[in-house]
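These notes concern the structure reproduced below.
Heads up, one of the protein chains got dropped from this complex, but the rest are sitting where they should.
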Amino acid sequence: MFESLKRLYHKFGSPKYFYDITGRMLPWLVALSVLLLIPGLIYGLGFAPPEKYQGNSYRVIYIHVPAASIAMSGYMLMAVAGVVVLVWRMKMAEMVAKSVAPIGASFAFICLVTGSIWGKPTWGTWWVWDARLTSMLILLFLYLGVMALNAAIENAQSAARATAVLSIVGAVNLPIIKYSVEWWNTLHQPASIRMTSSAIDPEMLYTLLSCIAGFYCLFAVLVILSTRCEILLREQRSSWVKKLVGV
Amino acid sequence: MADPLVSQPVQAEEVPSMWSGMLAVMKRDLLIAFRQRSDMVNPLFFFIMVIALFPLGIGPEPSTLQKIGPGVIWIAALLSTLLSVDSLFRQDFDDGSLELALLSPQPLFVLAFGKVIAHWLVTAIPLILVAPILSIMLFMDGDTVKVTLYSLLLGTPVLSMISAIGAALTVGLRKGGVLVAVIALPLYIPVLIFGTSAVEAASMTLPYAGQLAYLAAFLIMALTFAPFAIGAALRISVTSQ
Partner (left out) sequence: MTTALLQTVKLFCERDDRVLIRDLDFTLHPGEVMQIEGPNGSGKTTLLRILCGLSDDYEGDIRWQGEARHQVDSRFRSDTLYFGHLTGVKFSLSPRENLRWILQLKGVSPKLAGLDERIDQALKSVGLHSYEDVPVYSLSAGQKRRVALARLFVEPARLWVLDEPFTAIDRKGVEQLEGLIQSHAEMGGSVLITTHHALELSAIRKLQLGLGKGTWRIH
């Protein structure tokens, strides 16, 4: 069991293997995300029953909640890849971590935008310093820090190692930040309407789950595409890439 | 020429103690800081000036200043830490001391830890000492002044440790300054929240021990983990030249 895991790990460590296997996985992932997302979003935004208190404005959760979840797990993925980079010096992990950062940041941004769209009819303003939104804003800042550091260092390998340290530090801090912000929020705004406060209708729940799964597939597709791009760039001198692009 | 041309090395200890390396770094950095006093006072002046700008920008009403006082002091402390930390490793990086530290038999994180402590003593202690005066100028009273002092005493070492990670990551880059801010500021937030809140609680004569306890917990966490991150970051910066 352990041996085969180790072998799998070494296989995934090879850029060529990663490129080949993800090339075969991609069509399935794309199909899966289309199958989950399109019905989920159409039903969620158009046909799912309106919420008891918020009416139709709640429908934005079908984008907001998946985006929030992905932004969070994207950062964790980056930190895990960072550990692999620092401990095992795996090149593939460097490329994955680099690709995740801008995609995760985009999902954090989407989450903030949808949050403020939901906030307008609910609170009457585009922005409220609500605990979740504020945490997400800070998560976006953390992503931006990682991206800025990565962009500032020219050598790809040292950039990857430096960002690995930063994303691990960020990941350790993330729960503390989240907790602090929640604590701060209860201190300053005791009563605020929460997005998922009322008991959720099963119809809504299944739609939401379908959207979450679909967005995760989409996230995987984007990360894989971006990582494959990075592989070609980094391995441009190797014979298999030369053969692939027909030089 | 009568000079002996033979190398006569002195004896090193078989297993050098970690504390001796850390103390040596601290002593050296304190000595250097004492000789280059401007590095020591500039963050302090910055701290005082930023705080003095608020009444000028917002207006001198005591009630307003009293309300924003804790936040103003904490944000000024945070910015001044950020400003001074850029020079923490840069000189050592430029003159090769970091290379020597990396090649020393002592673990790098211990030496880096010594540097951060020295830096905190030199830049943060003066700031903590003037903070009570400034808080009086912002119309905060008795207990509040005391709590400002406590919260800064517990919180600024955490800020120093966090920004040292940023400084260590960017020390090899020409354009370090703003980047350190972008990296470190989001990580400051918990300290800012609990630091400000402790002072606010005191100003409303509410219990503030809880917030101070949180700050102490952050301090313990930072002291436990940050040296390793700083050491790893320095190693990456030095070896990837």
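Lettered A and B in written order, each chain numbered from 1.
Everything that follows uses one rule, which is that contacts are C-beta pairs under 8 Å (C-beta built on N, C-alpha and C of every residue); 3 or more make two chains touch, one makes a residue touch a chain.
Keep in mind the model is a prediction, meaning the values are calculated, not measured.
A.B. asks: For subunit B, which residues lie in contact with the unshown chain of the complex?
C.D. replies: So the residues of subunit B touching the missing chain come out as 1, 3-13, 16, 20-21, 24, 28, 31-32, 35-36, 91, 94-97, 99-106, 111, 238-241.
In the analysis below, only the chains that are shown with their structure count from here on.
A.B. asks: Give the list of subunit B residues in touch with subunit A in this complex.
C.D. replies: 165, 169-170, 172-173, 175, 179, 182-187, 189-190, 193-194, 197, 218, 221, 225, 229, 232-233, 236-237, 239-240
A.B. asks: What residues on subunit A touch subunit B, complex-wise?
C.D. replies: The contact residues of subunit A facing subunit B are 86, 138, 141-142, 144-145, 148-149, 152-153, 155, 157-158, 161-162, 165-166, 168-170, 172-173, 176-177, 179-181, 183-184, 187.
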